[in-house]
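Complex shown without one protein chain; remaining protein chains in place.
And now, chain A:
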Amino acid sequence: MAIEVRVPTILRSYTGGSKVVEGAGDTLTALIDDLDAKHSGLKGRLITPEGGLHRFVNIYINDEDVRFLGALDAKLSDGDSVTILPAVAGGALGFAAAAALLGPRSNRPAAVLDRTKG
């Protein structure tokens, strides 16, 4: 079962520089195991030691985010297209600048406001 997998630049060191690789599996977990067998170390960049999808990794099956399709249990079929992307705030570079300004990331925007009062 052939599934086309698009690999972002920052992970191509694991695929010998290839942008697109082929894998197999009827779930995302099976596909990632298959990919890791061919491209050793890739799994460790996608999956946390606890066994979940890395917070800053987004994986899409036919352009849809797998987190809403069962995550690692998401089903795959022959001919599906899988895209791996780093998590970024769509539409802006400013996010990174903002994050840098704020230092440690915080879910408490009150702290955000206080930071600039300093």
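Just so it is clear, a contact is a pair of C-beta atoms (placed from the backbone, for glycine too) under 8 Å apart; a residue touches a chain by one contact, two chains touch by 3 or more; residues count from 1.
The rule is short, and it goes like this: contacts and distances are computed from a predicted model.
Missing from the rendering is one chain, named in UniProt as "PLP-dependent cysteine synthase family protein" (options: "Peptide/nickel transport system ATP-binding protein", "MoxR-like ATPase", "PLP-dependent cysteine synthase family protein" or "Transketolase"). In the complete complex, the hidden chain is touched by one of A:Val20, A:Ala37 or A:Ala87, namely A:Ala87. Taking the whole complex into account, chain A touches the unshown chain at residues 8-11, 45, 54-58, 60, 63-65, 67-68, 83, 85-102, 105-107, 109, 112-113, 115-118.
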